[in-house]
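So the structure is just underneath, and the comments pick up after that.
Just one protein chain is left out here, and the rest sit where they should.
Up next, chain A:
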Amino acid sequence: MIIKQLSVFLENKSGRLSDVTEALSENGINISALSVADTSEYGILRLIVGRPEKAYELLKNLGFSVSLTDVICLIIPNESGTLYKAIKVLASNGVSIEYMYAYAMNGDASVIMKVSEVNKAIETLTENDVELAKASEICN
């Protein structure tokens, strides 16, 4: 249920994103999801990849500031009200969301979330019939 997200600190200068993706590409690591949080000075690239530990070592050796963060991935039907239902569960259980990013395609939508308490989030969401992706399903 817990998914290892790779986070990379990037200065806002050209070529950095290209360096990261090149390294992953050369080592056959696939990216399932990504998001970039940016400030005026730097950005944080968050990636869900196949073999996150390998990617972590790889980028670290290339001199990037990287970290692995525990996140969860909600699988919710791609229809109105479903995201609300899931988030309400977290809110009523006192779990806060640090950040999230999502994509919806065909039947279901996937929402990746960094939450304050991962295990509590998993427990309460599962109890409330919110489906969560397994690491093996998303990191490929």
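Methods note: a residue touches a chain if its C-beta (ideal position, glycine included) is under 8 Å from a C-beta of that chain, and two chains touch if they have at least 3 such contacts; residues count from 1.
Basically, contacts and distances are computed from a predicted model.
According to its UniProt record, the chain left out of view corresponds to "Phenylacetate-coenzyme A ligase" among "Recombinase-like domain-containing protein", "Xanthine dehydrogenase family protein", "Phenylacetate-coenzyme A ligase" or "Deferrochelatase".
For the chain missing from the display, the contacting residue among A:7, A:110 or A:124 is A:7, taking the whole complex into account. For the chain left out of this panel, the touching residue among A:22, A:79 or A:98 is A:98. Touching the missing chain, out of A:2, A:17, A:31 or A:44, is residue A:44.
Although one chain is not drawn, its touching partners on chain A can still be listed: residues 5, 7, 9-11, 37, 39, 41-42, 44, 46, 60, 63-67, 69, 98-99, 114.
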